[in-house]
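For this depiction, one protein chain was excluded, whereas all remaining protein chains were kept in their positions.
As written, the chains take the letters A, B and C, and residue 1 is the first residue of each chain.
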Amino acid sequence: MSTQKLRIGIIGAGRIGQVHAQTVAFRLPEGEVVAITDMKREAAQALADRCNIPRVAESAAALLEDSQVEAVLICSSTDTHAGLIEQAAQAGKHIFCEKPIAHSLEKIDRALAAVKAAGVQLQIGFNRRFDANFARVRHAVSSGEIGAPRLLHIVSRDPAPPAPEYVRISGGMFMDMTIHDFDMARFLIGDEVEEIYVTGGVMVDEAIGREGDLDTALTVLRFRNGVIGTIDNCRQAAYGYDQRVEILGSEGKIATENCYPNQAVISGGNSVYRDVPLNFFMDRYTESFATELHSFVSSIREGRPTEVTGIDGRIPVVMALAARRSYDEHRPVRLDEIDVGGGEPEPDGHAARLCPQT
Amino acid sequence: MSTQKLRIGIIGAGRIGQVHAQTVAFRLPEGEVVAITDMKREAAQALADRCNIPRVAESAAALLEDSQVEAVLICSSTDTHAGLIEQAAQAGKHIFCEKPIAHSLEKIDRALAAVKAAGVQLQIGFNRRFDANFARVRHAVSSGEIGAPRLLHIVSRDPAPPAPEYVRISGGMFMDMTIHDFDMARFLIGDEVEEIYVTGGVMVDEAIGREGDLDTALTVLRFRNGVIGTIDNCRQAAYGYDQRVEILGSEGKIATENCYPNQAVISGGNSVYRDVPLNFFMDRYTESFATELHSFVSSIREGRPTEVTGIDGRIPVVMALAARRSYDEHRPVRLDEIDVGGGEPEPDGHAARLCPQT
Amino acid sequence: MSTQKLRIGIIGAGRIGQVHAQTVAFRLPEGEVVAITDMKREAAQALADRCNIPRVAESAAALLEDSQVEAVLICSSTDTHAGLIEQAAQAGKHIFCEKPIAHSLEKIDRALAAVKAAGVQLQIGFNRRFDANFARVRHAVSSGEIGAPRLLHIVSRDPAPPAPEYVRISGGMFMDMTIHDFDMARFLIGDEVEEIYVTGGVMVDEAIGREGDLDTALTVLRFRNGVIGTIDNCRQAAYGYDQRVEILGSEGKIATENCYPNQAVISGGNSVYRDVPLNFFMDRYTESFATELHSFVSSIREGRPTEVTGIDGRIPVVMALAARRSYDEHRPVRLDEIDVGGGEPEPDGHAARLCPQT
Partner (left out) sequence: MSTQKLRIGIIGAGRIGQVHAQTVAFRLPEGEVVAITDMKREAAQALADRCNIPRVAESAAALLEDSQVEAVLICSSTDTHAGLIEQAAQAGKHIFCEKPIAHSLEKIDRALAAVKAAGVQLQIGFNRRFDANFARVRHAVSSGEIGAPRLLHIVSRDPAPPAPEYVRISGGMFMDMTIHDFDMARFLIGDEVEEIYVTGGVMVDEAIGREGDLDTALTVLRFRNGVIGTIDNCRQAAYGYDQRVEILGSEGKIATENCYPNQAVISGGNSVYRDVPLNFFMDRYTESFATELHSFVSSIREGRPTEVTGIDGRIPVVMALAARRSYDEHRPVRLDEIDVGGGEPEPDGHAARLCPQT
């Protein structure tokens, strides 16, 4: 039976590479990791030992030459993503790549062209689409349970700010953090944003400001279909990871609460309380990481498009660029100011892909 | 003991006049209504009968000449507010006036000048400040319970849209509906807004659009102290009246839920559910109407400034004008574009008034 | 119009007398208090001043002779209830009497016989039936929303124990505190209890034990229709007044939460919390006191039976006696062991009365 498993290679043995390696090893019977590589060979070896991965490749190039490997998970640093997508596509491997593909549209478009030319599958790691809460919200929209959507609110706050050194290479808050929320907005509403307006500032850590970045922002989205949305981002929430959405529709609203380590409520002399939410994405989105890989493997084994395509990876980058320009120029910015051509549309049409049967 | 009661006259026996008359009659031992008037005499008479009000005056002017009357509640239509404030002030009566004072700053400033000249007290009917939920949020901010505020969200949605004829005379959504939220924003944060950006449209009823108004809007506020806020308004929420706020601070957040007719939760075969929220402001804000009148009467009897002054009535009108301009011109608008002089500051300073001891 | 108001006399100007006097004066347009009396004349006078009551009667007897008085509210100490019901009935007054009628069935039966002979109306002060939460639960049962009831749980805990001196004259926890829950159980299920089993003890205050009473008890009820119920009583809950019910039916369950002073939730560094529930019955049941008097006055003005009759006052006393015997003898006790005859049934049948159309 193991010959039917999808044979996977992993590039990058850092935090997210470890998550994916363990998922495949311990929670994904339909796949197996046959090779891994990392610039730090010891990191790759340690993960291989833990997850029974038979081969530690010398380099990404070596891994991509391995004929055993049918699909690769690109878990290396962002600056390597686009190049590795190109190489993997040329090697005929199906590709799962962490977000963002790149910080520039030129790199992204070259990578997507290579994927198209090679005819391989590509899935971008927007894992939150696979979270039970957000999937339930998407279902409420696509099924008409709340009628036509009117207003969307996304709250996405981290428990603690990153180190300034990380901020420096992150591409900025919009590219690093809000990008998940840009994807979420498109996914939930099932339509495209045409204009963005940002108000924001540095409220958490002045060192972040010295890197030229923000740590707190309120982003307003206007969709083509008239829906208005907001994204509330802050690099620090004293009570932990805050990840919620709310949509008002013509027939009702749907709103999600955070996820908690337990459902116990204590009533004491001064207050009625519960423990704070799950602290960060490794705990909060555990299941979604497994579900997205399951979806990726299923897509490839069944020969159908992935649920988060290359275009889904490209558009949030356009949105991040527009958000930054809005902040810099203090005015609403249309996406077509950033992306004059608008990228190459996919043959099967966009709206249909965003609104699967539910 | 009845001679110590504050003797009140009421101008206007419509919906809000009835609320206040009944509050004074049945829930406010420290006050009594001694006269009432309405353009429809029968309406005034019916309310007088129900609430044991001894005199139905021929006109507002006649009521204001009544030496028995120490204070008036102005509950007539908005276009009469500013003029009646002037006349009442000149007659030496303390004044409680429903919001908004007027749609133009000129009228407001003339009314406030008359109040100042007469040395009487003026309270504006922003009743929501006296609601237990929002008072708790204000307390959390002013006491430092959540640290320094960073982001504010106000959701304020009506159960059903008004008739187009009402829209025509309402002054528009910002002046009629959002004005409560503008006051709430200032009250909760304890600072002034300096810039407003609006995205909105007609999503509920095209007849509202034909009147030149919006029915759905997302308003972004930037406060002088850097806080960023949003106001989410919609003239229709299928599930009833939606009135919530949330503030993120440096040490935590506070968020309020809606108020419900009961605390029962039913678990059935298909869902776990409860009854929808209290439907509209008469049910939702019942207690706050009583509390605001109690505060007004106490302020006068104790000779101290009211909790919602004339300036508190003026600034939200400036905000409503800025919001409309932002919508029309599709750009962020500073309040000082609307209000070049900024109104006359009060002698005792603004911040102190906004941040009472708690 | 004031001649149509029901003219009420109040016997007793203590805590609950004050509640009722203020309700009639300020919240009940269809009634008016025309006379009040109390053994402490100053207490009666103070309340008369506050609520504009024109007459302070010398004694209960004098008040009952007042031909102006159409109905009396008996708010004096429990040991006087049964005798005053008899006298009021003989004077032809309609009667509202606080619970319990008496601690002995002999006294109760003599009082109820006098009421029957006089043909006056009697309502017992089980105010919780008129609370929005419990009324919603009753509706779920009577409308079939949760199917046929199977299991009932009542939690009824006080914020702090009474003084030992009060315990001494209270009739014991079952007669003083649980009696409300006995009524609630009958009201919610719409059927009669046939057997009671109690486990309990002294966990809060040993002084209560020295008075021969319990402070914590778990009472099991078995209804004639097979439903099984529990009542959880404790004289002390650190977090305040805890008043909840839950019913499991064949088609679902309904459960009520406590009532809180506001709906704000704060997320801090260590916990997500809200303020503790409303502290005690004066705050928690405010509305139900007004609603029960409204119901009483309406019943009399409309000439129909009250919603809480004399039998509804009698049966919980039988239950309290059975509960105490179960505790003393450490075995389940049938109600017909206590009440051999079972009281005189009402002509219109019992179940029908308990299950009004909803």
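Please note the rule applied: a residue touches a chain if its C-beta (ideal position, glycine included) is under 8 Å from a C-beta of that chain, and two chains touch if they have at least 3 such contacts.
Everything numeric in this text was worked out from a predicted model, so none of it was measured.
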Touch list for the missing chain, restricted to displayed chains, reads A, B, C
Just to verify: which one of C:Pro54, C:Gly92, C:Gly144 or C:Gly226 makes contact with the chain not shown?
C:Gly226
Which of these touches the unseen chain: C:Tyr239, C:Tyr260, C:Phe281 or C:Phe296?
C:Tyr239
Among C:His81, C:Lys253, C:Arg284 or C:Arg324, which one touches the chain that has been omitted from the display?
C:Lys253
Subunit C, residues in touch with the chain not shown (by the definition above):
147-148, 150-151, 153, 157, 197, 199-201, 203-204, 216-218, 220, 222, 226, 228, 230, 232, 234, 236-239, 242, 248-253, 330-332
Residues of subunit A (touch criterion as defined above) contacting the omitted chain:
1-2, 25-27, 29, 49-50, 52, 132-133, 135-137, 140, 145-146, 251-259, 261-269, 275
Where the unshown chain meets subunit B, residue by residue:
237-240, 242, 260, 267-277
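The rule is simple: only the chains that are shown with their structure count from here on.
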Sorted by label, the chains bordering both subunit A and subunit B are C
Copies subunit B and subunit C touch; is their interface built from the same residue numbers (over half shared) or different ones?
same
Cα centre of subunit A to Cα centre of subunit B, whole Å, reads 43
Expressed in whole Å, how far the mean CA point of subunit A lies from that of subunit C is 59
Mind checking the centre-to-centre distance between subunit B and subunit C? Centres are C-alpha means, answer in whole Å.
40
Residues within subunit B bordering two or more other chains
251-253
